[in-house]
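Below: one structure, written as structure tokens.
A single protein chain has been omitted from the complex, and every remaining protein chain is retained in its original position.
Chain naming follows the written order as A and B, and within any one chain the residues start at number 1.
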Amino acid sequence: MVRRVLSLASGRISVVILAAIALLAIFGPLLAPQDPLATSSDTLAGVSGSHWLGTDYLGRDVFSRLLDGSRASVVGALEVALMALVVGAIPGILSVYLGRVFEWVTLRLADTLIALPFLLFAVAVTALLGNGITQAMFVTGALVSPLFYRVARAATLAVARSQYVEAALISGASLGWVIRRHVWVKVLPPIAVALAQTLGTGFIIVSSLSFLGIGVQPPAPTWGGLLASDLGYLSYQPWAPFAPALLIMATVWASNLLADAIRDVSGEAGRALFADRKTRQPVGGAV
Amino acid sequence: MTALTEIPVETTVDPVLAVRDVRIRGQVDGREIVKGVSFTLAPGKVVGIVGESGSGKTMTCRAVLGILPPRFEVADGAIHVAGQDVSALSQAELTELRGSTISAVFQDPASYLNPSIPVGKQVAEVVKVKKGFGRRAARQRALELLAAVRLRDPELVYGQYAHELSGGMLQRVLIAAAIAADPRVLIADEATTALDVTVQAEILDLLADLRDDSGLALVVVSHDLAVVAQLCDEVLVMRDGEVVEQGPTSRVLYQPEHEYTRLLISEHEQYGLDRFLAREGS
């Protein structure tokens, strides 16, 4: 699968960008040239040798804040995605197979989560579990999980009713075999697309939560938080939101590109066998 | 000598449908998907078109009805319905022609009916629009039509919805709607394909009755040579857009000239009922 994704130009480009962002997340805080929290009287400064991206309204170095915030942003977005995958996609697949009770309960839960007012839910969870980045990610993940649940469930349903699954069952396949061989390949691409979308929303949600004082606490920077505060000073520094926006966009775009690449190659899953004599056949004959 | 006596009969009756060397082309790739189809149809006669999916038989019917899909056009040839050149008609005139002069039924009857309106009402609607009847008269006429297609209890069927009726009953309802405006030509495009064999026989009987009673001319389109053989005076065998064989049914069945026709016949003889039922002819 990985090799096939990399064989596509879009796959390679997206992996390179995502790798760069991952490096940024790992090493970014160490590379920050200045203290990202140190204020100065030099507020809303323009681009200069000492401040590569200028300073914000408290005189903090924007470049350092951007680097320092990358870890919290990326980790936050990943946590959201992982959470959504675990509490959304997996129950979504299983809801088709684990019987009516499980199906009914999870369906109602998903409906309930959609209906919950987001901020109220976030505040309630913080009150219950305490404040922290993990709790914030839990809230966000739970919030987007119905999307994953529904996407995974719909894809699984389509496969579960198919004749080829029935054919596999007639040959003696177990539930595990059916999910591994037939279901997973079809559920993965739509989930990957949903994941890519969620990464984008994740940045925004993380920042709007930190605006409320939930999750990442205000002086600590995140990309979304930077974007939000930059927008408030648009009349002084119209170019300022550009840098965090570019990073967010690059991440979202690259993950979308990767999702597309996964979708494109997943149609060829299983081609690996007989690869020794494989000469790519022209696609034709489809009715 | 026999040929000489036959010809005057053919020419004295004006054909209700005349298709002359019709070619249909896709405008996108310029490929011809129907490569010259010709036949004439006199009142009370039946012509059959046999071919598999992709042979061009349905496209030919659609061209006759003036409902070719987008980006397909009649590139050459002429279609005359009751003496009128179809290509010379405006869209409004074509709509007027369909239903009142030429009509059609297709393979999947359920998809041509609105699931949320009783089927009888839909037949009455056709009567209202095509015949200009009032509400009560249209209902009366619709009931007559449902009886004419041998639905056992027209009053009951009138108020039923599509999902309450079997495939054979739905096809009868559609035939009723198709003959609502007393057309002179009825095209049955795979109209019995989705039905059970016993129901298919009933529908074929019904079509034969309509022909005998009202002089309706039929175009019967099927992938099954045997279905066409039941009913038709003349048969066209189509493959890949070409008419590979054309002639009176008995001639095509007993002295097939083209290899493909022979394949269709031998299939029935080797693998069909004909293997055991060689009652006549062979």
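Assume contacts are C-beta pairs under 8 Å (C-beta built on N, C-alpha and C of every residue); 3 or more make two chains touch, one makes a residue touch a chain.
Just so we're on the same page, contacts and distances are computed from a predicted model.
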| item | value |
| --- | --- |
| Complex member absent from the view - protein name from UniProt, among "Oxidoreductase", "histidine kinase", "Hydrogenase assembly protein HupF" or "Oligopeptide/dipeptide transporter" | "Oligopeptide/dipeptide transporter" |
| Full-complex contact with the absent chain, from B:L94, B:V129, B:A147 or B:A201 | B:A201 |
| Selected residue (touches chain absent from view) among B:I67, B:I117, B:L156 or B:L263 | B:L263 |
| Hidden partner interface residues of chain B, rising order | 52-53, 166-167, 196-202, 204-205, 223-227, 229-230, 253, 263-265, 267-282 |
| Touch list for chain A against the chain that is not drawn | 162-164, 166-174, 177, 181-182, 185-186, 266-271, 273-275, 277-278, 281, 283-287 |
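Simple rule for what comes next: only the chains that are shown with their structure count from here on.
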| item | value |
| --- | --- |
| Centre-of-Cα separation between chain B and chain A, whole angstrom | 57 |
